[in-house]
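Take a look at the following structure, please.
A single protein chain has been removed from this complex, and every other one stays in its place.
Chain lettering (A and B) follows the sequence in which the chains are written, and residue indices restart at 1 in each chain.
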Amino acid sequence: MQLKWAAVAVIVLLAIGAIILLSPQMESSPTTTAQTTTEVRKTSPPKEGKVLRVAMGTDIVTLDPHDVPDNPSIYVISNIYEGLVEYDDKLRLKPVLAERWEVSDDGLTYTFYLRKGVKFQDGTPFNAEAVKANFDRLFNNKELANRNRLVPFIDRVEVVDEYTVRIVLKKPVATFLNLLAHPAGMMISPKAIKEGVDLKHNPVGTGPYKLKEWKPNTYVELIPNEDYWGGKPKLAGIKFLVVPEDEARVQMVESGDADVAIRVPAIDVARLKANPDLNVNVTRTIRVVFIGCNMRSPRLQDKRVRQAINLAIDREAIVEKILHGVGRVAKSVLAEEVIGFYDTGKIRYDPEKAKQLIKEAGAEGLQVNLWTPKGRYPGDYEAAQAVAQYLEAIGLKVKLRTWEWGSYVAELLKKPEEASPERDLFLIGWAPSTGEYIGVFRPLFLSESIPKFNLWFYENPKVDELIKQAEHAPRDKIVEYTKKIQEILLDDLPAIPIYNPGDVVVYRKGIRGLYYIPTEVILTKYAYFEG
Amino acid sequence: MSLGRYVLRRLLLSIPTILGVSVIVFLMIHMLPGDPAQLLAPPEATMEEVEIIRRRLGLDRPLWEQYLIFMGRALRGEFGESLFTGHRVSELLWPAYLNTLTLSVLAMTFGIVAGVLMGIYAALKPNTPRDQAVTSLSLMGLSMPVFWLGLILIEVFSVWLRLFPSGGSGSIRHLVLPSLTLGLIGAAYVGRATRASMLEVLSEDYIRTAKAYGLPRRKVIYVYALRNALIPVVTVAGLIFGYMMAGAVLTETVFSYPGLGRLIVNAIFARDYPVVQAGILVVSITFVMINTAVDILYALINPRIRLE
Partner (left out) sequence: MESRLVRRALRNRNVKVGGLIVLAFALIGILAPFISPYDPTKGELRDSLLPPSPEHPFGTDQLGRDILSRVIWGARTSLIVATASVLLAVVAGVVVGGLSAYLGGWVDELITRVIDIMLAFPDILLALFVAAVVGPGLENVILAVALYNFPQFVRIMRGSALQVKEMEYVEAARAIGESSFNVFFRYLMPNALAPVIIHATLRTAASILTAAGLSFLGLGVQPPTPEWGQMMSDARTYLVTAPHVWVFPGVALFVTVLGFNLFGDGLNDVLNPKVEV
């Protein structure tokens, strides 16, 4: 193995590389390289404006807003569909298909005055009957994933006149409008619903863009809805490209093969910020990543053990070293932006106290299992490994197991009696897509929610009662109600909050009107190219 | 045995193998832990709803019936729907298959050209430094973890030199690094095989005779020796091509290239039964077919085989 020959080999390789690079047909210009661009151009002449190319990590699952379970699908859906109200980037509500609304004094009746002159993409007019048809769909179709976000609270929906609709609740819900801002409240063409169109693949909404093609695992392409009520859309189209590898998405936005890259690794932030062609948007999310504690595990019965775990974890180090500063230390089971948040001050790093608690509980050398998904949340797998290290440091023995997401969810959702006896600690995230406390307390901590999202099998009658009271709290007194709940939860610790991941969106200079909503949704429908 | 009969026999022989493969693929899927009906159902689904899903997917029928349905559809190129996106599996499969095929063919072309050249170059002057250099390089190639080689090429060509993208697909530039990665390792195998067989042929009587008759050296080497030396290389190259179709899993993962290997791995993680079944079946059948084709090719260029 002589060096000379190795050198020759390297030179040959370089030469081959150079030949490929320099041959004319493969030449690349800095702004548009990918073949995908030319493809788009064929269908939409360049003078109409430009196509926004968005690189995202996973393919979408469905285009049906009432059935959508994942964020990437919501990115796409929110260009095609609209609801009565929507969130802005500060989680404030703004009117969309409803021009304004009134709430009765008892908080039970919501009257919406609808926007006039709106048409669905199949030409059907949008009116009160259309709104009713959508709620009927939610009521009648038990298979829709998002049904329970609205249906349990609503008593009936009444058509008052062509452009006025009334929703009557069973009990007052302070954050009902927030619930409506979820894709569950988006409006589908009543004609499409009636005709039984396959809405998973053939969306018909009122939004500024409509579907051209969804090519599985490759891209979803949208084209302008020329009849949009808000005026002609500013882009010639939007193309969501499926690029699973983080590095590849970064590379694409750097080279101009994509205009926007979603979920960029935090470690690249510093480098990308130095690039004059790019905007780097580090955003907050309202997701809380927990270490869940199986309350039925014999190993976690002693509250002191759970409290020791809470004190053993250096969350700041996790945020700094694993999230690379993109994210925050979680202070409660609710993120700070979520309506109802209260800081109990119980989240801190005190390994000495933790060791003492372990000693008091007689749990030195206790072997616990720690489960984690990998790649579901930013830093999940690394954070779980770090947590394992911290727990070992206070005298526990940790057995780590990495799960594939699908089987992880299936296992976690099992009934307590069918659940694996190995379930002790498990990393799981939760983001209330409605941005308010009901979307956290009800699914996660109500004893009725076993065996659904109450993954820790937490049963506390006191908490159940407080949660039900809080759901009907007057809007200005919410924290008074939620404070007590958060204090109990952070003392019992069925779910130990660790961090709020941030999100990084990188886009090329010259793009305006791109919004990031803290419910982890990137809103592209207002985007345009400058100049 | 006539050539026609040999080809026919060889083709018929591949049928039980393909059937066997399909049975194993079908059964193995059912050994995976977890209940697909449960996995597919929404979290709040009741037992009855899970049962409806099970029936809809035919998961409640006896195994042999599920197998027959599976094979009947497979013969028409239909593999049902993906459990997670509801897309037809064939819609996912063929683009990925085409991508992997493109990658493998490019890599193989590079591997054969580079390997044969290296092999000849080494065999012409055996046991000289240049032979040792080639031999060492190809042994290094055999020992190289393909994903590590991929990472190195990314570091050099994408990060330092910024010549090629580190991942994705869509243009020819995206194909360069993955096919180079796979091709370099293919070249190592082909190079070794060429060298060995070239050395053997060069020591055969007829070559020595040809030389003794004073035929030009070039003609002897490139016409007589090479033609015979390439016969075993065909076998090796065919085998490697098959391995590449499967070995592309790692390369495709490193470069996030949307090929079949990646599709299968992701489907295994997601336990998307129909996709895993279809993917593995297609790769294995391709492999069997390549082997059959290689055998036939081998018989064509080397008539002695047919007589055995």
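Descriptive notes on the structure:
Definition applied: a residue touches a chain if its C-beta (ideal position, glycine included) is under 8 Å from a C-beta of that chain, and two chains touch if they have at least 3 such contacts.
Predicted model, so just to flag it, every value in this text is computed and none were measured.
Of A:G107, A:G230, A:P265 or A:P416, it is A:P265 that touches the chain left out of the display. Per the touch definition above, the residue from B:V7, B:V21, B:M71 or B:I172 contacting the chain not shown is B:V21. Among the residues B:V7, B:I52, B:A196 or B:I231, only B:A196 touches the chain that is left out of the figure. Shown as candidates are B:I154, B:A237, B:V275 or B:A299; the residue that touches the absent chain is B:I154.
Think of the hidden chain as still there; on subunit B it touches residues 16-18, 20-21, 24, 28, 31-33, 139-140, 142-148, 151-152, 154-155, 159, 166, 192-193, 196, 232, 242-243, 245-247, 249-250, 253-254, 264-265, 268-269, 276, 280, 283-284, 287-288, 291. Within the complete assembly, residues 246-247, 265, 267-268, 271, 314, 317-318, 320-322, 374, 381-382, 385-386, 388-390, 392-393, 400-402 of subunit A touch the chain that is not shown.
The rule we apply is simple: only the chains that are shown with their structure count from here on.
Centroid to centroid, with C-alpha atoms defining each point, subunit A and subunit B lie 39 Å apart.
By the touch criterion stated above, subunit B contacts subunit A in their complex at residues 33-34, 38-39, 42-44, 49, 82, 84-87, 91-92, 95-96, 129-130, 132-134, 136-137, 140, 154, 157-158, 161, 163-168, 170-173, 176, 180, 255-256, 258, 263, 269-271. Here subunit A touches subunit B in the complex through residues 1-2, 4-6, 8-9, 13, 16-17, 20-21, 25-26, 28, 33-36, 59, 61-62, 142-143, 145, 148, 200-201, 215-218, 243-245, 247-248, 251-252, 255, 257, 404-407, 409-410, 413, 452-453, going by the rule given at the top.
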